[in-house]
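Encoded as structure tokens, here's the structure I'll be asking about.
Excluded from the complex is one protein chain; the other protein chains are retained at their positions.
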Amino acid sequence: MNYDVVVIGGGPGGLAAALRAHELGLKVLLLDENEFLGGILPQCIHPGFGTVIFKKDYTGPEFASIFIHKIIEHKIPYKLNAHVLEIRNYSDMEKIVVYTSPEGVREVWTRTVIYAAGARERHQFEIGITGDRVSGVLTAGEAQTYMDLYGMLPGKNVLIVGSGDVGLIMARRFALEGATVKMVVEMMPYPGGLARNIMQCLNDFDIPLYLSHKVLEVRGRGRVERAKIVKIDENFKEIPGSEFWVDCDTVLISAGLVPKVKPLRNIGVRIDPRTGGPVVNEYFETSVPGVFAVGNSLVINDLVDHVVEQGELAAEGAAKFVKEGISSRRWIKISAGEGVRFVVPHYISGERDVFLNLRVQKPMDNVYVHLPEIGRKIKKLAVKPSEMLRIRLRQAQIKDVDEITVEVRK
Amino acid sequence: MVKVAVIGAGVTGMSIVRELTRYQNIEVHVIEKQSDVGWGVSKANTALIHGGYDDDPERFPVRAKLCIRGNRLWHRWVKELQIPHIWNGALIVAKKDEDFKELEILLERGRKNGVPEMRIIEREELFAMEPHVVKDALGALWVPVVGQIGPIPAVIAIAENAVANGAKLHLDSEVLDIEHTEKDWIIKTPQESIRADYVINAAGLYADKIARMAGFENFSITPRKGEYWLFDDDVAPKPAHVLFPTPTKISKGVVVTTEISGHLMIGPNAQNLPAEEKENLANTREGLDEVWHKAQEIWPAMPPRSKVIRTFAGLRPEPPEGDFIIRHEDAGFINAAGIRSPGLTSAPAIAEEVANIIAGLGVELKIKNDWNPMRQEISHFFMMTPQMVNDMVAKSPAYGKIVCRCNKVSEGDVLEAIERMKFIGVKTPCVDSVKFRTKATTGTCQGSFCRPRIVKLLAEAYNLQPWQITLKGPGSEMGVGDIKVLLRGDAQ
Partner (left out) sequence: MKKQYICIGCPLGCVLEVEIEGKEVLSVSGNQCPVGEKWIREEIKAPKRTLLTVLPVKNGKFDTVSVKSSKPVPKDRIPELLQILARVEVEAPVHVGDVILHNPLGLNVDIVATREA
């Protein structure tokens, strides 16, 4: 079978990409690994989805269902339980996607690929937790699957590692179902998640947040029994004598996400070590022509609304690729400068308006986003690494430069 | 019928059992406290089929004799039983001139023990074989007979073959007491009393305790901990051979190797624990750091720590004198105890040895005509061509549906694994049982995607609720109950 675009991943990025590509008249195939569309949204039963694009506060499943209904309504072909085994870069114009599903292994030819396979969670070994390898240590996403899809409660005395939004939201989930959340432990001196989640997920339930602390060790026979925690200083060095033990039966790891890019790496897609995702241009096209990446495979996002935008933009890129090809007189390189952890996209044409997505290195108040090469300066009252900054660059503002550095400083 | 009870379903016990199922006049029972086979000492080790150059025949005559014999037997066993393995050889790396003296000793000892094809190689040949070994390496002892194996897959394969040939496995059956009557032995477990004419003690770390129950108080087993790091399969470079440093008086040293699934693995260190710490399998930062630094001494190209997918620890059962204790004590009680390294290598040879001891006690061993040496491995999606997958899908769509995305394990693979668990008598459904049979949950993400799916498949197959499924046996349940159990207040 031949397609204009094969979308890999049926989460918000992939759903939005498939819909937009269909609207633009492309022949689309959507592939998803799960038994249902929506990616992780169906298990994110909390609200906070859609505030930007719909100006409404949906829960994850509701937000997903809006898109899923449209996919069904427009009869866009999709396959469930379809795991992509390989993307083959046949030529600049054609790709082959090999996937397996309950129908068997299939190969499809396509002009473009929009890769929206999401991210994986960092696990206990990656973050250096030692001790016993026992039941009760699980990632936040795994706990969500048990609780909010399967209806099983994984534990009753819970210690949460990481104060990102997922960790905070899971603290509330456990507390609402009658479990005791002992504490949330965060390595950084500031919380990783949105302020409103500290308020409504921790403060509402009197759950203590231990900043500048980390979990060293988990012990137990069969099941987790206790965890050892230590205070760390501003250089992340452990403070001797500050260790203490907490009794718990569950250690929930919410220590960040890593873009899943192995199939992209295998075809030589350039990866940005700072985002963990591919290097892309303003259509989120990677260094391999015709292969686009969106959502958490591109960069770890904090709002689903932005993921949807990425999906739609990539679909527009795919349409352009199919119709006339993507090119630029020259690609302007976007570089992360002082105070900036990363910027996406990495290259822009200067021929249209774009959003730059960036994260700062540390929380700061009353700072400016400087774009020295084009002489722009945007004031920000408060910035923090947990909140992605979006800077709109209008085409008229993008001057004839080779590079634009993005700095965040006083 | 002569009834034999083997205590311990590790690689030693199960190898003995497989050997004994060859005889028509022997009925074999295996008694194991864990929920599945191979979960004690056999589970966490360096997974090597050693060469047999390491065991001093003067000090450790049993080890010296059985290691190379076991190595030779494994060549047949891995094929009959379809056990994952690779025969890639080992290099013992010399970094100083005086290291060659030590290598000469190993070479000579190997020759005495009957290890063929060993030789000392020079720098140039070493770097041709291992371009990324430490730059100041001067040469190595090349031991081509060394191999690598999946230790738990090996025990599982042996167990399936033994059960197919008539052995009876009693899992979740901790031995509580052993009684000797006038004419036989009675072994008591929480569920039953098992009568036996002969008892074989292959209880690993607890072989001393089992021997004491039977009235033999002549040895004690102490645990020695070894810790390991395992890296993702996409790290580079990885060695093509098993790399050892030149051994010191104290230790064989930290091994750097690419284990059979393609993961870079380093370890172990050696930490002697008090006799009572036989369940202390905890990883320690000190131990892991030690392993890391020692590995760097022969393999400086270590991956970044973000590529670590697992750390683990194993315990070796150290006998008091260092040599295996394989002997008939009295009245039909036979010890196969203190099976430390090279125990995995020696297991098939230990099995022969124990059969000889039984024969020596006056039991005529009559060969079973229909004994089947062959056992078939379950299907693995990751080893199939697309055509093979499609043929399987024609029988069941589950073979096309991926459960473990990192390692490409299909639902069909998992269902076969569960069938095999039931076949050998696994009563407590454990995620680890599926893991060791399929490799699910052992990839880059360490199971956060597929573990819930496996829990569900186990719950369906065993007709239980998801929260009753365990990670690794009773006491490691995956949940406390349904989502409302605490709110209703009826949690246990």
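Going in written order, the chains are labelled A and B, and every chain counts its residues from 1.
Please note the rule applied: contacts are C-beta pairs under 8 Å (C-beta built on N, C-alpha and C of every residue); 3 or more make two chains touch, one makes a residue touch a chain.
None of the values given here were measured: they were computed from a predicted structure.
By the touch rule given at the top, the unshown chain touches A, B in the complete complex. Contact with the undisplayed chain is limited, among A:15, A:194, A:215 or A:264, to A:194. Touching the chain that is not shown, out of A:42, A:131 or A:192: A:42 (per the contact rule at the top). Against the chain not displayed here, chain A makes contact via residues 36, 42, 45-48, 51, 57, 59, 61-62, 65, 147-151, 176-178, 194-196, 198-200, 204, 302-303. Contact residues of chain B toward the unshown chain are 482-484, 487-488.
One rule holds for everything that comes next: only the chains that are shown with their structure count from here on.
Listing the residues of chain A that touch chain B in their complex gives 33, 81, 83, 85, 98, 100-105, 120-121, 123-126, 128, 130-135, 138-139, 141-142, 145-147, 149-156, 177-179, 216-217, 219, 221-223, 249, 262, 265. For chain B in complex with chain A, the touching residues are 234, 279, 281-285, 288, 305-306, 308-312, 381, 386, 389-390, 393-394, 397-398, 400-402, 405, 408, 410, 444-449, 451-452, 455-456, 465-467, 470-487, 491.
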